[in-house]
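Here's the structure we're looking at; comments come further down.
A single protein chain has been omitted from the complex, and every remaining protein chain is retained in its original position.
So, subunit A:
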Amino acid sequence: MDFIRRFLSYCIFFTFFLCVRCDEFKEELFFKPLPSTHLYSYFQFVTLVDSEVSSFHSQLAPRSLAEVVSRFQVEELHLTLTEGQWRHHQWGYPVLDAAPGAELYAWFSPDVTDVDTQWKKLSATLSGLFCASLNFIDSFNTVTPQMALWPMGAVKSSQNVTSQLRYASLPREIVCTENLTPWKKLLPCESSRGFSALLNSRMIHNTNYHSVGVHVRKVCKSSDCLETQLEFKQTVALIYDYEIIKSNDWSFRKLFGQGLPGACPLSTDSKIYVDVTSNSTQPFTLSPPPDNIILSQRGRTDTKLAVYNIHPDGKMINIGVKHKTKSQIPVSIHPPLFFNRYVLGYGKEFGGIVTEITNNCLAPINVVVLENAPWWLPIQLSTLRVNGEAESKLVQSQYYSPGRSRQKPYHLELLIKLPPKSTTTITIDFEFVFLKWQEYPPDANHGFYIGSALISANLPTARNYTSLPITGTTFDSVINDTKLWYPIVFRTNGAMVSLPTPDFSMPYNVICLACTVVALAFGPLHNICTKELVLKPSGTSLSLTQKLLNLFKKKKD
């Protein structure tokens, strides 16, 4: 009896121990002052689950998301809902870039044969999960990037990843509280404790830029990568404008409307990082003082990070920054690669899209540019010009999949070698399409959004680079992470065009008029073919009234 009791208690102990071993939850918050009066704050909530053990039995992983991942056999999933435009040129690079509106891409397991059906099901399910219009993702706005996107997670080296990938973006999607609430419910502490308590939708939807994301991938458990873990990462990126908080001294109260009520008790690690590199040029003090300051050397770029370890003791914490001198505008250092995209032309007949990419480095950079034009904006490959040349030597490889109306978008990928210290201009012409009257969205004259282009690059320098290395899950991996290349995928700004519209008020009139013209031909031709000419006495000339009367009489004959 005693033995059984002891055995059972061991069992319980071990299960508990195993579960603690297999599930891990970490929350991190990163602040970085950006040039010209902006503040970048980035939340990251990471849950690591043993993927060998069914993720349904996890304590910490969001069950609804885990079910989606396992049911649709998703290897890797990235979903972002973004409002606003990240200004790479001015702000440098975010930790994770996101396209304006909604963006979803996923790799399916190699066992999935009918990827398109799974993709539709996945997007429809996620649409319900996040209350976003992802159900509008269909074959007409989905592409399979060939070169621009690569998995962030662990994949078998022999695996053909491109055919299992689908990418779609909905640039018109508006991000709102209704998307944030279900997103918060996926966290183990929801919004009651931990860093997510700061995400007060009243405050964060007032920012210049906000992006909510969910990223699922497989990561190696150990360096030999015999076993993999499933990583659920939920992110929020916010850009505050000092103009809006009316001072360049910020604190949690000012930014989020409240202090931080301690860490989430379920998290193994809760840390706040503040980038204090700019302290040397713009002296400021942090209050309360950080636990320690780390000097990180990445590439040849030095970064100073102030670190706070937050404990789940329920004490209110209000971290803030006070500048010693008032309103100094920092000088922005141009990042190694920046870009701009705009629409050419006037009128509503022909136009062009221009993508300008500037390489600010002293070394050439290879980039992959993915232009993804919706079917109602047919681009013509024959008009593609790189720096004004039809056959440019800069283009090393090219992939084009022509679009089809109402079925497939136009998808162009270019591998371009950008010469050092230069700007490369990619121009392509398009023709405006005239849609059916029911295909126009409400408020048709508002214009149509064109999704952003993807630019995928391996940067030779870590200047302005904040992303985590591909093997890292938390922010400590950034420290002293010197590599040969720093991979990143950018989203350019979107654009807008105004398509020509028909008159929505007169379908009946048009149908009647066009049918009348057809009848104008049918009537006489019918008469000519079926009747013969005869002479009919016309009699004496009649007055107008009699003529009118005769008209009715003729009918009776």
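The definition used in the following text is that contacts are C-beta pairs under 8 Å (C-beta built on N, C-alpha and C of every residue); 3 or more make two chains touch, one makes a residue touch a chain; residues count from 1.
As a working rule, contacts and distances are computed from a predicted model.
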{"item": "Hidden chain of the complex, named as in its UniProt record, picked from \"DNA-directed RNA polymerase II subunit RPB3\", \"Dynactin subunit 6\", \"Phosphatidylinositol glycan anchor biosynthesis class U protein\" or \"Ubiquitin-like modifier HUB1\"", "value": "\"Phosphatidylinositol glycan anchor biosynthesis class U protein\""}
{"item": "Residue among A:D224, A:E349 or A:D443 that touches the chain left out of view", "value": "A:E349"}
{"item": "Chain not shown, touching residues in subunit A", "value": "346-350, 375, 378, 380-382, 398, 400-406, 408, 410, 431, 433-438, 500-503, 506-507, 510-511, 513-514, 517-518, 520-522, 524-539"}
